[in-house]
Every structure is written in structure tokens, then in C-alpha cells.
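Left out: one protein chain. Kept in place: all the others.
We call the chains A and B, going by the order they appear; numbering starts again at 1 in every chain.
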Amino acid sequence: MEIDTQPPVAEVPTVEKAKKKHNEQRFTVRKPEWQYLHLRMNFDPPHPPAYTSPSYPPDLLTWKTHLSTALNQFLGIAGTAIPVDFLHLEGPEVWIRLPREDSTRFIAAIGGWGSEVEGRNVGFRVLGSTEFLMGIVGGDGSDVFV
Amino acid sequence: MVRVKQRYLLFTILYPSGPLSTQTQSTSSKTPTESMKFHSPSPQNLTRTTLASIIRSSISTNFGDWGIGQCGSFAVKYFSPATSTGILRITRENYRTLWAALTYIRELCGQPAVIKVVRISGTIVKAELEAVKLAEEAIRRVKREVRVAKSGGAGGGDRKGVAGVFSGGKSGQPATVVDDDEQDQMVVDIVDSENEDDDDE
Partner (left out) sequence: MFYDLNIPWTSKDDPELARTVAFLGELGYNVIALNQTIAGKIPSKIAGIANLIPENPFPDHPSIRFLRRVTIVLDDPSQNYGLASLSNNFDIVAVRPTDEKLLLQACTSLECDLISLDLSIRHPYHFKYKILGQAISRGIRFEITYSASVNESNARRNLLSNAAALIRATKGKGIVISSEARKAMLCRAPFDVINLATLWGLNQDKGKEAIANGPRAVMIQAKMKRQSFRGVIDVVEGGGVPKSAAKEVAKTTISQKAPMKRKTEAGDNDSTVVGTAKDSLQTAESAKLGGETTLGENSETRPMKKQRKKAAKRALSGDAGVE
């Protein structure tokens, strides 16, 4: 931090002087560490609106089980080794975070997976994928922290 | 047209728990020489096809459907149970995945086994030459040790054990001392069978 030791100058700086002092700084994040995904669990036939049961909306454990089954089928042990952090859970949707290098494989694995639970076909849908959290929260981001 | 680039993996199978139990019986329970302790012939039922299916299942558990899709198209070009040496062919982009799957294999036919990749090459000829070199090297090592053992008075028991190592697991065949002619025959065998593989490419 710079501390100005000069006595304060009474005159108001001109516009040119102020412009010169302005220093533009650019910073590019080349390799972000994480990739943020917004996923939804799709059910077919769909549940009626405002429907709740012990198995719907899916809880964290259900998400983890389904995701790891999908990953294990497509990528084997190497796939289940992808560390997934769950950030937020809301209804049939989830916001997760994983290492950026793994995101392509991850999306490929869950996109092609389908199963049947309680007479309904279950699958995943990627609603958003971005390297910065703000990209998937939408709006001012307040809905993540409900 | 762009040529499809291949990689040839020359591998040997090591048996860390020593020679197979059936083998030790046929060679009158004498241990082989020190350097050949972990090199024993593979079990009879380990053929090219069984080996391929073991490797494929390892790819499947470790790398899933994607792994099978990427490197399930490998081919076991050559496998000799007598020397536990073989050559695999795989497209160049995927050889590391296949290699990792080989590394993760723990046992073959119920016997603890370690697959060691000795050489990666772009042509099968180089892999063959390396295989021949490897076999010659092994024979030289054994001969040297047998000589040392003989002069040390430990005697022919070891010789017999060595012969057992190289008699190729043919249990009916009596264990005989490997002489120079037989060695040459073995080396030629290796080259011959590889050439056959080359022909059907």
C-alpha cells in the first residue's frame, strides 16, 4: 500500500491527470479449478405437480447412488473416482461441482444413463454447465442460498 | 489414406509366489535357480483367448463401457505359456489405458500374477526382436547360475529345475537338460509364430 507523504494539494486535478492515473488491469482465468453443473433427475412418466413421497423428490443419497451407478457403468472405477461435491439440492434438481478436467467424461457418462425406479424411467438432464458458479445460479444468485 | 497407428506391447508374466504347484511336482520339488524364481511357465489353461478375456474384464471393471469402446479392440498377437511372454496390439491413442488395465490384474487362473510391460514399440518386428533378446538373456542367466551352482558342488538338482522351467509345462515330457540346440529351437519357435500372426494382418 502506498502512503502519500506529500502535503495535500489544494488544486483540483484536471480531467487529463485523472485519466493518466487510471490504470487498467486485466486478468484472465485460464484454467479454473472447478466445473459447476446444474442437473435434473427426469422421471417418465412425470410426477404430478406438488407430488411428494418418500422417494420423491430424490434425496442426497439417491442422487449419489444413481450418479455412481451411471459413472461405474460408463467409466468403471476410474469414473467413480471423480470427486463430486453437492452444493445444493432443490426438488428434482441439484447443483454440483467437480474438477474441470473430469467434466466432459462426467457429462458423457450421466447423459447416456437410464434406469427404472418404481415403474418410472429415470434419467439425468444437464441444465447448465459452467466454469463459474454464477453461470448456473441464474438471477442474482440468491436462490442458491434458500 | 492415413495409416492407423498401432502400438505393440511386449509383456511378461511374473509369478511372485514362485513356480506353480504342478510344476514343482514334475521337477521333483527342486527350486529353480535364483534368477528364474519368479519366471515360471503359465498354467496350461491360459491361452490367447482366455488371456484376452481376462484383460477385457479388467478394462471393463476399471474403465467401464468407455474403456471397452476405446481399447476393447486390442489383439493378443502372440502368447507363449512356456516363457510367459506375449505381445498385444492396440491403437496408439489408447495404449496407456490398456497398460493400466494390465497393471491392475492380480491373478491369472487362480495364481497370483504380475504383468510387466517390457517394451512398447510401433512395429511388431521390434517387439519380436526384444522378445528373442529377452529369452536369450534369460537362458544366459540360467546357464551362468547353473555353472556357478555346479562348480560350487550344489549339483544337478538345479539343472533339472531349470529344465522344468523351459519344458513348457508339458507334464508328460520328462524334464531334460536344455542344451544349445534346444535353445535355438525355442528362439526360432518364437519368431515363427509371430510371423504367422503377421501374415493374417
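Convention: a residue touches a chain if its C-beta (ideal position, glycine included) is under 8 Å from a C-beta of that chain, and two chains touch if they have at least 3 such contacts.
The structure presented is a predicted model; accordingly, all values stated were derived computationally and were not measured.
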In the full complex, the chain left out is in contact with A, B
Per the whole complex, from A:Leu67, A:Ile82 or A:Ile96 the residue touching the absent chain is A:Ile82
Listed in rising order, the chain B residues that touch the chain left out are 14, 16-18, 35, 37-38, 61-62, 96, 99-100, 102-104, 106-107, 112-117
Absent-chain interface residues of chain A come out as 33, 77-78, 80-83, 99, 101
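FYI, only the chains that are shown with their structure count from here on.
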Taking each chain's mean CA coordinate, chain A and chain B are separated, in whole Å, by 49
Chain B contacts chain A in the complex at 59-67
Seen from chain A, its contact residues with chain B in the complex are 71-79, 105, 108-109
